[in-house]
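One protein chain omitted, others in place.
Now for chain A:
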Amino acid sequence: MLKVHEYQAKEIFKKYGIPTPKEKVCKDVTEVIAASREIGTPCVIKAQVMVGGRGKAGGIKVAKNGDEAKQYAQQILGMEIKGIPVKKVLVSEAVAITHEAYLGIIIDRTEKKTVVMACKEGGVEIEEVARKNPEAIYKVYADPLLGLMDHHARAVGLFLYDDPKKAFGCASIAQKLYKIFTHLDASLVEINPLVIDQTGQLIALDAKINFDDNGLYRHADVAAMRDRESEDANELRARECDLSYVKLDGDIGCVVNGAGLAMATMDLVKHFGGEPANFLDIGGSSSPEKVKNALDILLKDKNVKVIFFNIFGGITRCDDVANGILQAKRELNIKQPIVARLTGTNEEKAMEILKTAGLVFATTMDEGAKKALELLK
């Protein structure tokens, strides 16, 4: 799932004609001072990080004048929010809010359709509302082949606003959101809050868009929006090597073929009292090169004390994995002990290849996980 910053989502909103506040993205204090002059004060300084709870963490401040804008910019730029450093801020006109609401689109996996959701409260955590007070959310399913029909979009607007002018303005925004969602292969588009200002205008005060990774191949412009700095360098590298990696906090590094088995392997390590260091799926037709890359990525995590290979060969050939382990041992100076459970296609060949490699072997994943744990002691 590709996430983008608020300012990037708002650029897309503007392109599709959704009203947003006057604002400017800045990367240093000088730019903030200039932007606050251009936009005027009071203005809002908003940290651009892709985590929730920015306001609570002190990442959103209202500056009454230029001096405050400068002061807050100094505070926010460089601060960390949930461990992520703030590299950019958005300087935004301060909107006098008279009404707040929620408007969003996701794919409903159960109904197998896109669904537009509206809620009369703005700034809410929509999943929280869905769980605690589902009646507060108004839902309209778009027709998969016809799209979001006008009367459906108007129904969303009329749910949120009594005034027909505002309701139909909202309907038009819902239509534009739906266009963004379907044109760009989004997995979530959200205006939270959608506000009404003193003059009665609807404005998207915040913007969030997540994209479906599977759709990125046909949207180079979206793929280019990826903020590489805000992502784990190892996870990025893994993606480039066509591996699926997620870092966790434990010390037993797991190398597995297949996502389900990779999760089950992490769970098994935990089940026997250990802590998995990562999720790592080397995928189907794994070449020795891919296995080497996997180990290289895994070992960048200095917490890893033991490596546990759990391979159930189907398309993946155990001898390919074995050759990858050998190659990695030669080239990467691996000090950590390796527990190998390789079963299925060509497992005998794999054993032959690895018999003098100094590995600890296991025939089942239970045995492998237990041996990995013993090696920690």
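Throughout what follows, a contact is a pair of C-beta atoms (placed from the backbone, for glycine too) under 8 Å apart; a residue touches a chain by one contact, two chains touch by 3 or more; residues count from 1.
Here is the rule we go by: contacts and distances are computed from a predicted model.
Asker: Name the absent chain as its UniProt record does, using one of the following: "Succinate--CoA ligase [ADP-forming] subunit alpha", "NADH-quinone oxidoreductase subunit H", "Cytochrome c biogenesis protein" or "Quaternary amine transport ATP-binding protein".
Answerer: The record for the missing subunit names the protein "Succinate--CoA ligase [ADP-forming] subunit alpha".
Asker: If I consider the whole complex, including the chain that's not displayed, which of A:127, A:162 or A:348 touches that chain?
Answerer: Answering carefully, the residue with contact to the hidden chain is A:127.
Asker: Of the listed residues A:22, A:87, A:270 or A:305, which contacts the missing chain in the full complex?
Answerer: Counting the whole complex, the residue in contact with the absent chain is A:270.
Asker: Among A:38, A:80 or A:213, which residue is in touch with the absent chain?
Answerer: A:213
Asker: Return the single residue from A:109, A:228 or A:377 that touches the missing chain.
Answerer: From the options A:109, A:228 or A:377, the contact with the absent chain belongs to A:109.
Asker: Among A:19, A:123 or A:344, which residue is in contact with the omitted chain in the full complex?
Answerer: Spelled out, the listed residue whose C-beta touches the missing chain is A:344.
Asker: Residue-wise, where is chain A in contact with the chain that is not depicted?
Answerer: 1, 107, 109-110, 112-114, 125, 127-128, 130-131, 143-145, 182, 185, 187, 212-215, 217-218, 244, 246, 248, 256-264, 266-271, 276, 279, 281, 284-285, 312-316, 343-345, 364-366
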